[in-house]
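The complex appears here minus one protein chain, its other protein chains still in place.
Each chain gets a letter, A, B and C, in the order it is written, and its residues are counted from 1.
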Amino acid sequence: MFFASDNWAGADARINQAILDHGGGFTSGYNNGELDKQVEAQLSQIFECDLSVFFVATGTAANSLAIASVSKAGSVTFCHEEAHLVSDECGGPEFFSGSRLCPVPGRLGKMDPAALRTAIARFPADFLHHGRPGAVSITQATEIGTVHSLEEIGRIAAVAREHDLPLHMDGARFANALVSLETTPAQMTWKAGVSLLSFGGTKNGCWCAEALICFDPALSGELAFHHKRAGQLFSKSRFVAAQFKGYLDDDHWLTMARHANAMTARLAAHIEASPHARLAVKPDANEVFVVLKKAMAGELRQKGATFYEWAAPLSHSDLLKDDSEALYRLVTSFATSAGEVDAFGAALKG
Amino acid sequence: MFFASDNWAGADARINQAILDHGGGFTSGYNNGELDKQVEAQLSQIFECDLSVFFVATGTAANSLAIASVSKAGSVTFCHEEAHLVSDECGGPEFFSGSRLCPVPGRLGKMDPAALRTAIARFPADFLHHGRPGAVSITQATEIGTVHSLEEIGRIAAVAREHDLPLHMDGARFANALVSLETTPAQMTWKAGVSLLSFGGTKNGCWCAEALICFDPALSGELAFHHKRAGQLFSKSRFVAAQFKGYLDDDHWLTMARHANAMTARLAAHIEASPHARLAVKPDANEVFVVLKKAMAGELRQKGATFYEWAAPLSHSDLLKDDSEALYRLVTSFATSAGEVDAFGAALKG
Amino acid sequence: MFFASDNWAGADARINQAILDHGGGFTSGYNNGELDKQVEAQLSQIFECDLSVFFVATGTAANSLAIASVSKAGSVTFCHEEAHLVSDECGGPEFFSGSRLCPVPGRLGKMDPAALRTAIARFPADFLHHGRPGAVSITQATEIGTVHSLEEIGRIAAVAREHDLPLHMDGARFANALVSLETTPAQMTWKAGVSLLSFGGTKNGCWCAEALICFDPALSGELAFHHKRAGQLFSKSRFVAAQFKGYLDDDHWLTMARHANAMTARLAAHIEASPHARLAVKPDANEVFVVLKKAMAGELRQKGATFYEWAAPLSHSDLLKDDSEALYRLVTSFATSAGEVDAFGAALKG
Partner (left out) sequence: MFFASDNWAGADARINQAILDHGGGFTSGYNNGELDKQVEAQLSQIFECDLSVFFVATGTAANSLAIASVSKAGSVTFCHEEAHLVSDECGGPEFFSGSRLCPVPGRLGKMDPAALRTAIARFPADFLHHGRPGAVSITQATEIGTVHSLEEIGRIAAVAREHDLPLHMDGARFANALVSLETTPAQMTWKAGVSLLSFGGTKNGCWCAEALICFDPALSGELAFHHKRAGQLFSKSRFVAAQFKGYLDDDHWLTMARHANAMTARLAAHIEASPHARLAVKPDANEVFVVLKKAMAGELRQKGATFYEWAAPLSHSDLLKDDSEALYRLVTSFATSAGEVDAFGAALKG
């Protein structure tokens, strides 16, 4: 019963196979190889547009370089107050960009467009003391397992566009959000106003396949230097390319994401059916946040379940009835089995 | 006849097998897994000391974080004028450290200890305008395929120690240097005065296995934050750990390095036997620098050889007789075959 | 009726005289001159302790270098959500320190010690993803014209000390706060737990006399490099030293601050007596925040008063009854006359 994180699983068999398939022979490194170019072309087809792809080691790197590439002296990047950028990257985005992050509130992990407009308004164009707006970043799926609808993305993008600010999407769980919305990659990104995408594959079945995808050709040239300077330009980059090939071929990435989401839905059903647990938020993707008695959480762990207690985010500090309860996060992945989920459900019945 | 770089090869079969072997099941990420700890213990045994290991995506990252961790405001890091830090990392070490690199001359890619002492002396302790010495960095094997002897490392380390400066070793080709000297990892590093080591496995048969090894416990705590902030803390870190396991088990890394070095020696013999080529430098490890008529280089390429022209480094600008000649670099690896080398030798005969 | 800012006035006559008095002859620059040392000794006597003094161009520089000197990779500095560091320095503290600022709420411009403890607790020592606490900064007098009592400073300092965090004080209006409390410089700083002080003289009668005062000898050596590297080490530093001499001699700084505070108190009395205005906050120093009908503000300006509308700070967003009102800031200084204040009072009567 492994629900601690989607990065606790290893890699899917197809991903491993792709590495083996493409491991032979000699080929140019540093993203100049044939396979790297194939993957870029494949992503271009999937996203229905020209784009540039920068493989990176981690989501922190993708996010940090994205923000860095659009920041100038005194820039401020607006993101949700619970965003990974703000809370889980040890100051990486600020370090790489030399820019401040401005947290914006919003329900269900989603930046409130009106609150964004208010936050931006605090930086009048003729008053440099405060700094200046630089970019907007949203997370899809969000940090609490919800997914912005296309309309919600569009409303945030509209505010960004009003102020001529580039929009970045942290897509660490992009595939899970995509299949949740049953939309296309293009619809969920550049057609909705996104110009930079952190495209995560690691949590969804790869070993290490993260990419910063840039839809704006004007930024790509600059990003290449940020990318290399940051120590993120892999020499044997084909090992990432191979993973992405295995990931994207035959829509395998979507298949894996659908499975992970289905496992979360199944988990949510068990939770709703249990007298000992209640959903903190209705899950849209592959994470479920649940309120449990601490004693119950202890029992579940004794029975072999792994999962993390979650510091109640600012916007949900009223979730808990009293100190005997706590908020917990459970995450499913391509590797989660229905049996595991049902075992957890059984354990929940007490 | 692939001699362009040791990163043109894929990964050795044992490395791939190790990834497959350790891919099953669920385990904690972010360097907290069991396998990660095993590898740290294994390296500790190999280096005969306590140490901390930080897996990173690239050698640029290892070098940059090493320098960053020992730099303060106004620090200057001394390295050879042809060092990878200075010439091939797009300003990464300076960006991460906020520190300047001061190039130091020296024959055969090795920093001259006297020149190092002179360079340091330009920063008197009571004159902060110039900045202050921060660290010394050497490359083993060097950028032109030579290897510092233990005595040479010791002489540089002595100057560093005189000025209380930490010594970093860029070991992108650590294994090749090690087997060239037929010494121990401990002798070539901390026993010689090295406190930070960029330990490269990628060029010697892995996919992506680079580590910053820290012999100084006082630095490890700080490095952990630099590492995460830089976007270098892999989530599924066991995929690097697995590679290192396959790399280190049964001294496989040394076997691969011995093979690569032998292939370079065989290549050098062909070059010395050829009337159309001459060695620029006697090779110690797995790179050979050769002077060829440009026309000859063209012919070799037509016959299928890949290799790079090399901008004559500053300390070797007198290598070329005239404009009809150029300097070329040929690199061998675990994947180079004797047949390939001999084919090149035959082609060299004209 | 100039109430726009205390930096709209020129310099006091004694300050100008001091510049003239010390302008003759030749003397060593870069803080090595005799006068610079005299001023350091004088400050040492005034603060009753050993200290180091770094003259800087602006309060932004003093604050930024203070935070930079105590920050490491991933550090987070805690300050009040309305602090000048956060809102008016164009990202300077983050740029110099590579560190994030974490805004902490609190009434009347003062950080709430409990909120500070909660904020720090979000950074558990064993979880580097979030970053780590680096420093605490308070502003004395605060951004809305209040003054922390010694007890209030002590409570914040106690939380900082619990977590082993250095405490910085932004003393842009240090003198005004000091005379408001009728305490000693030592009591209000190091005896209360402050290790770094931005000591402002410019707003209180100087031209350009700002200093970063460091009570912790362990930090001074590092600060010297930050100071020079930041382009803040004046060559003819004696022109700052001379200003400080004129400022400090005969307690002239306290005399000027007392005058400025008295003018604000007089202004506040007029406001309280007026049917057209009300105090937003009871002023402790030389700034008064007042709620006016916008129409009334327009009239006052027509009669020659200068003052700024103030974006209602987060913690006071409920100050305004409706859109016809706005919040305004009025500042007095050494150069404000009672006549001016009374003229404003008369204008307020309508």
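Everything that follows uses one rule, which is that contacts are C-beta pairs under 8 Å (C-beta built on N, C-alpha and C of every residue); 3 or more make two chains touch, one makes a residue touch a chain.
Model, not experiment: these values are computed from the prediction.
Remark: the absent chain touches shown chains A, B, C in the intact complex.
From the options C:P124, C:P217, C:G231 or C:G298, the residue with contact to the chain not on display is C:G231. Residues of chain A in touch with the missing chain: 30, 68, 72-74, 98, 128-129, 131-132, 222, 224-226, 228-229. Touching residues on chain B toward the chain that is not drawn are 73-76, 87-91, 94-95, 98-101, 122, 128-131, 311.
Contact between chain C and the unshown chain involves residues 2, 4-5, 7-11, 16, 19-20, 22-30, 56-65, 89-92, 95-96, 202-203, 207-208, 225, 228-236, 238-239, 306, 335.
By our rule, only the chains that are shown with their structure count from here on.
The distance from the centre of chain A to the centre of chain B, each centre being the mean of the chain's C-alpha atoms, comes to 34 Å.
Chain centres here are Cα averages; for chain A and chain C they lie 41 Å apart. Counting only residues that touch two or more partner chains, chain A has 89-91, 95.
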